[in-house]
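For this view, one protein chain was removed and the others were kept in their places.
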Amino acid sequence: MSRIGIFICWCGENIARNVDVERAAAEVADLPGVVCSVAYKYMCSDPGQSLMRQKIVSERLTGVVVASCSPHMHLRTFRKAAAMAGLNPYLVEMANIREHCSWVHHDRQQATTKAVELIRMSVAKVRANAALQPISIPITRRALVIGGGVAGIQAALDIADSGREVVLVEREPSIGGKMAGLSETFPTLDCSQCILTPRMVDVGQHPNIRLYTYSEVEGVEGYVGNFKVTVRKKARYVDMDACTGCGQCWNACPSKKNLSEFDYQMGNRTAIYVPFPQAVPARPVIDRDACLHFLKGKCGICAKKCAANAVKFDDQDEVITEEVGAIVVATGFKLYSIDRDQASSKLAGYGEYGYGQYPDVVDALQFERIVSASGPTGGEIRRPSDGQQPKSVVFISCVGSRDNAKGISYCSKICCMYTAKHTMLYKHKVHDGQAHVFYMDIRSGGKNYDEFVRRAIEQDGAHYHRGRVSKITQENGKLIVRGVDTLVGEPLTIEADLVVLASAMQPAGGATELAQKLNVGYDEFGFLSESHPKLRPVETNAAGVFVCGACQGPKDIPESVAQASAAAGKVLVMFSNEQLSREPEVARINETNCAACFACVRACPYNAIERAEVRDRKGQLVKRTARVNPGLCMGCGTCVAICPSKSADLEGFTEQQVYAMVESLV
Amino acid sequence: MSETITRGALLQRVSVWIGGGKSVIGPRQVKPANGSGQEVPVQYGRVASAEELLLSGDTRPANSLKEFFFPRHEKLYGYQFKGRQIELTDTEQPSTEQIIVGGRPCDAAALPVLDHLFNWDYRDETFNRRRELTTIVTIACRSFDSHCFCTSVGSSPVDARGSDVLLLAVDAERYEVRFVTEKGRRLLNGATTTANENATEPAAPPKRFEMEQLKEFLAGGYERPEWKTTTLRCLGCGACAYTCPTCHCFDIVDEGNAAGGLRARNWDACQFGLFTLHASGHNPRHNQAERQRQRIHHKFQIYPDKFGETLCTGCGNCTRNCPVGLGVLSVVEAIAAAPRENQSQK
Amino acid sequence: MQNELRQTCRRLLEEGTVQVVIGYGDGTDGQTFPTFVTRRDDVERLVWNERCYTNLATYLTRPEILALGKAAICVKACDERALVVLEKESQIDRSQLVVIGLACSTDGVKQPKCEACENRTPRWANVTIGDAAGETAKTTADRYAALQAFMQKTPDERMAYWKTELARCVKCYACRQVCPLCYCRQCIADKNRPVVISTSATLKGSFAWQITRAFHLGGRCIGCDECTRVCPAGIDLRLLNLSLARAAEENFNFRAGVDVEAEPIVGAYSERDREEFIR
Partner (left out) sequence: MSEQQPFEPKIVAYVCNWCTYLGADLAGTNRLEYPANVRIIRLPCTGRIDFNLIIKAFEMGADAVLVSGCHPGDCHYTAGNFHARRRWILFRQLLETMGIDTRRVHFSWISAAEGKKFQQFVTEITETARALGPYQAYREICQAE
């Protein structure tokens, strides 16, 4: 039999003014299971709490109802107080007779009657409460960072610097990501490589970072604190440990005319190559599709030249398993492919701009390489077709972005800024050249951002035309750009030597597949979904998986870095304890009754319910069942409502408790 | 010489009874309140006018008469929480006089069988009260269907057990009246005439199995495979038990809320999977074959051993109402006809 | 057709492809009943005629039948939809099941549901017997005609109708037991801590039960109408099922069991679901 204590708070005059607390205390004193019912001036005060603690001991209470303010205000307070007196904190319930009663009902009679009913409801509930123990989950305090661009680098370094081990997985042969290929960065025009490469070196040398380049995450098992990740290290055909990165091999490689991925197909590289001189690790990789040894079965010059004996033509993919407790996803972006086949039928290209057809129509990342001192032109601005210096360059923004007709409704956020940057870099190198920009709106919110755009227009004389370009054609070696200047209200045709398209940002290839492996949600464009847009911006609905950088949505370098540090911070908060402690108010499944329809598995917003099997001692399958992973469950109870047989129930809000409350409303 | 009553005279009596506040119950077409086209069976029920009654002797209502003595939900007493006390309130005993007109003899015959159960270790007040308050006029069946097997269990279309009056149709307008009890005679006093017309005995359904063979099987065939093979299609619902005139299992439930509630007796059925579920989680009858075996044993062995009466009148309701055509008849036919040399087989 | 059916089943049993055939057998008066053939010589018991009403899919989740081994099941086109739902809900493994599709001839099985029949030949069977060569295009209006007529009543009339109808419910649960999609191990109606649905066959208990039964089939009911056919009290449960089926079709463009690719709407949502009724 329950022994319930009721503690009614006056809250000074706040409650007592409109609720006759003494009358209420008397009326509920006779409820079944109630052994004491008292009113007190301030229940949350020290004397109030100690009164409750005394009664818990002296009356041997098995449940407590505090009738006072909102549980959002003081449920924790009273649960803590109960725990101090030796009562399980989950045997405390509150009746909200202030916010929901005395403050909103001024008729004392009615308010008192309602207060009594609210208390009765809470008494009915607490009689069905169960003593719950916090759930603790051991955690592996080691993190996986997926993606070695600037966001991944930042996150990895922050976590590693705090003394925790990090596994960093990068798909390309070198870390550095998109930023490594940029020329200068807005709004300061500092050299991208100058600021990034020292951080890359830090990663390469960090004792707490295990770096896997040319590798991909193949599978993820487990859950928060306890992930098992399989990483496929692609065959590199170079022994990373033996190689000294001296360069003899790539200097001698006879297969020289292979398009460089790093230069976006505008330059060449050898078959055995490092993507760029500052690559980390500074170890080459052999491109099987270009290597004469693999293509024709002879050559092997690199192997002969290698003093370290590091070339291994028989290298194989290697699958490694890493145990980690948290995962940071920083897979970054790619550019919308303009006129090439679109991956999704929802997207349409821009055939009318002639990209891929006219060599002098390039995208923004290609232009970065054209401008870059380490680029294929050595930093001199020359156009791809004939190497001539363009005297007139047209920049088109919003290529794809904000264009519902092309299937992308969002703003890519960074193009206004880098386009301004491009016009400046161009003007700084081609003093007699003219930059034209076609734009829809200029979005330059950010510290020193708008000033930067103004500088491009006012100091560097870029011509900004508000309007869209309808078509680009080629005549006599010139690109004829036909557009409209809507501010002037007239069609506009510009003869250009080079056209640069600021095409939309898209999540990097494979991001959705990875998201599926991680059980992380993503939007219709493939950007990964954060758990809450405002309050949990780097968490995801998969506990222990965090996001940062452009894989979550278009953003620039400062934002990516900030978000990366935020994600690292969240990981470190998690790692600050050996055990993960979670509220026990989570769902559970009655496995005997579960019919294994798995509607709950589909519905669970946290993928916290798994398909499981019940086996007997001999290992024979007895039945299948849904099973809640308490480490992942957040306690929303969606599974309870969806379960037809009510085999799912939610601690703290069990069917017993909720029906007891409803049935007390008579 | 025999007594006869015209249909008109009978209906006139019925109207008087209804007018006098008596509850008249008989087979009637249950009309849905709309015309959705759904075919609705004939059921016994309280009629508001004499015209509703179907008195041809050809009807086989989908329910039985037991619910007018042992309702599917019966409040035993109420309770109210008064502070720390619980106050009990007795249920009012039934007081309305009931007259059943046009019952099937097989349905009426179930009542004396049930009398044993309700007066054995405990005298059930409400059941007996309703028995006393009720007078039963049955009509001998003029036809039978493939599910009827009264003759196999020792009954017949003119079985007068349980009836107070048994009517046999002479033609569409007249019935031969056989008074069975004084109560019955009082009921139709003055409405009958004496005539030299006897109704022809209606045709009886053929005998479908031999009781002796069945009993022999039940005595030695507890583990026989036929239990399983014949009952595989059973879906485990309660249609058979709830339409059976003799099935009488019930469950005691409390229904209430924080203010109070009631304790009630609800019908229950042995084919439900949870019928025998123990609080421990153990269920002694864990498949339909065992549940069907129990049902047949109860009807033809356990009840007869205890009370000397077969708990089956051969009405055929179980098979007729079964979603998959499984009932006492189909199971018993199969097992009574089972080869004897297998008797000892496990 | 019946011969072909028997031949097929004999072969399946002979070859050991299956251990049991779930089919129709002859009953008295030309009725048919579910039958389970485990020996090849017993295939002669199998029949196929216009009185093969039962939706046999209900047996696929029963322990007594599962214990017989790998099964072949006879389905009509209407019954077959249950298999789609059962598979989506992880109740059956199609690779472990042989589906024998039985095509209904035009004068075939006659039930109220046959009025709205759209497809007489099973579509996903492993073996199909007979060819009804018939798809009759039906409109949404055809499908929900009975419901539409009923909804002409005022809400008070509808309430009065259900009060009359459900007053006859004795809670025999034939509707639940016959339903191929009511496969819970313990029905919520049998749950006693707490009692969500009063177990009494009172109006209160019967309303709560029928609302629950219908809702739990929302977006799942395939319209085989077995619940309505077997109800000993003749309650037109079909109206409740139809109302949810129509809601699922109108709001989510979903019909249970007609598309093997379509994901269930239960346990799913769309951010674009309508909400004009939410304030």
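Note that the chains take the letters A, B and C in the order they are written out, and that residue 1 is the start of every chain.
We adopt the following convention: a residue touches a chain if its C-beta (ideal position, glycine included) is under 8 Å from a C-beta of that chain, and two chains touch if they have at least 3 such contacts.
Quick caveat, the model's predicted, so the values are computed rather than measured.
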Counting the whole assembly, list the visible chains that the omitted chain makes contact with. A, B, C
For the chain left out of this view, which of C:M1, C:A67, C:A247 or C:V260 touches it? C:A247
Any idea which of A:M43, A:L196 or A:V658 touches the chain not displayed? A:V658
Against the chain that's been left off, what residues of chain C make contact? List them. 147, 150-151, 153-163, 167, 188, 196-198, 202-204, 207-208, 211-212, 214-215, 218-219, 239-240, 243-244, 246-248, 251-252, 265, 267-271, 273-275, 277-279
Residues from chain A at the interface with the omitted partner, ascending: 70-72, 96, 98-101, 103-107, 110-111, 113-114, 117-118, 121, 521, 531-532, 541, 585, 603, 605-606, 634-638, 640-642, 650, 652-653, 658-659, 661-663, 665-666
Across the whole complex, list the residues on chain B that are touched by the chain not included here. 73, 75, 257
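Please note the rule applied: only the chains that are shown with their structure count from here on.
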Graph of touching chains, which shape: line, ring, star, complete, other? complete
Based on mean C-alpha positions, which chain is nearest the centroid of every protein C-alpha shown? C
Among the chains, which is located farthest from chain C on the basis of C-alpha centroids? A
With chain centres defined as C-alpha means, what is the inter-centre distance between chain A and chain B in Å? 68
Chain centre separation (chain B, chain C; CA means) in Å: 30
If you average the Cα atoms of chain A and of chain C to get two centres, how far apart are those centres in Å? 44
Touching two or more other chains - residues of chain C: 186, 195
Two or more partner chains touched - positions in chain B: none
Enumerate the contact residues on chain C facing chain B in the complex. 27-29, 31, 33-36, 54, 58-59, 63-65, 112, 146, 149-150, 153, 157, 160-161, 164-165, 168, 170-174, 176-178, 186, 190, 195, 198-202, 205, 226, 228-230, 232-236, 238-239
Complex interface listing, chain B residues touching chain A: 81, 83-84, 256-259, 281
Chain C touches which residues of chain A in the complex? 592-603, 611, 624, 642, 644-647, 655-656, 659-660, 663
